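Only one protein chain is missing; all other protein chains are in place.
So, chain A:
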Amino acid sequence: MASSSSSGLTFKLHPLVIVNISDHYTRVKSQMNPPPLTSTSATVNGVEHQQQAPRVYGCVIGVQRGRTVEIFNSFELLYDPSTHSLDRPFLEKKQELYKKVFPHFYILGWYSTGSDAQESDMHIHKALMDINESPLYVLLNPTINPAQKDLPVTIYESELHVIDGIPQLIFVCSSYTIETVEAERISVDHVAHLKPSDGGSAATQLAAHLTGIHSAIKMLNSRIRVLHHYLVGMQKGDIPCENSLLRQVSSLLRRLPAIESEKFQDDFLMEYNDTLLITYLAMFTNCSSTMNELVDKFNTAYDRHSRRGGRTAFI
């Protein structure tokens, strides 16, 4: 549509919205029968079947404080092809329900999927203008492009531009940032690690997981070492004593152990023992295989009456 917006609003998008839209789209697509082809239409039995990826629609809700618009959540809506707009009574009912749970959230706009904004979208956009005078249009591009690095999400605003002497509403892109809450970070992390981009097996996933833990522990260790070094210096008298820092260190140390109950000890020790046993088993297997090879070699070399005939592997 058009280049960039000039409204001066800053947009903050929460990952929950992206996950919701993506989930909606995936669900509808997988429930379709027969499944749609990728992008082009196919010719079956001489009749052209347009099997395009379905478009899903919904509303986005959030908070607008001054010049910052923060999009927190979204819900789904059905597209009514007769009126070429979204199902209005349903929207209002949903809006009431959400108002009860989140009194601060307003309807900020709507979302859809597709590769680009289309002319018909303006219709829906105008229909929403009575709820919010300047609604947003969040567009998610569901085609997977492995070369693309950024998120395939664009936020459009509507602006009144004069084209050919006629003032028209057109869509203009706006930039946005992703904003996360703690809970969202955990789930995004979880989703991100579930499906590795190269479709790696369980072994690579485990290795990646363990490498992550290893680097985390290494960083923790180096930081504690810095603190320790500092405290030793302070004890020796090389560094002047700073009470505020000491208080902070002491409070940090008092945060662990976090749980002290006996049930925790039991479970913790049991799990620790399990891990140790698995390591022991792995070492055992490793050692046994080395020993096996050694014995084979020894038998070949030194046993006078070893089996003749048949080729042994040249190691």
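Note that a residue touches a chain if its C-beta (ideal position, glycine included) is under 8 Å from a C-beta of that chain, and two chains touch if they have at least 3 such contacts; residues count from 1.
FYI, contacts and distances are computed from a predicted model.
Trainee: The hidden chain: which UniProt name fits, "Transporter", "Potassium channel domain-containing protein", "COP9 signalosome complex subunit 3" or "EF-hand domain-containing protein"?
Mentor: Listed in its UniProt record, the absent chain's protein name reads "COP9 signalosome complex subunit 3".
Trainee: Given that one chain is not shown, which residue among A:D80, A:D116, A:D189 or A:E293 touches it?
Mentor: A:E293
Trainee: Touching the hidden chain in the complete assembly: which of A:T143, A:S187 or A:T279 does that?
Mentor: A:T279
Trainee: Which residues does chain A use to touch the chain missing from this display?
Mentor: Given the touch definition above, chain A has residues 266, 269-270, 272-274, 276-277, 279-280, 283-284, 286-287, 290-291, 293-295, 297-306, 311-312, 314-315 touching the missing chain.
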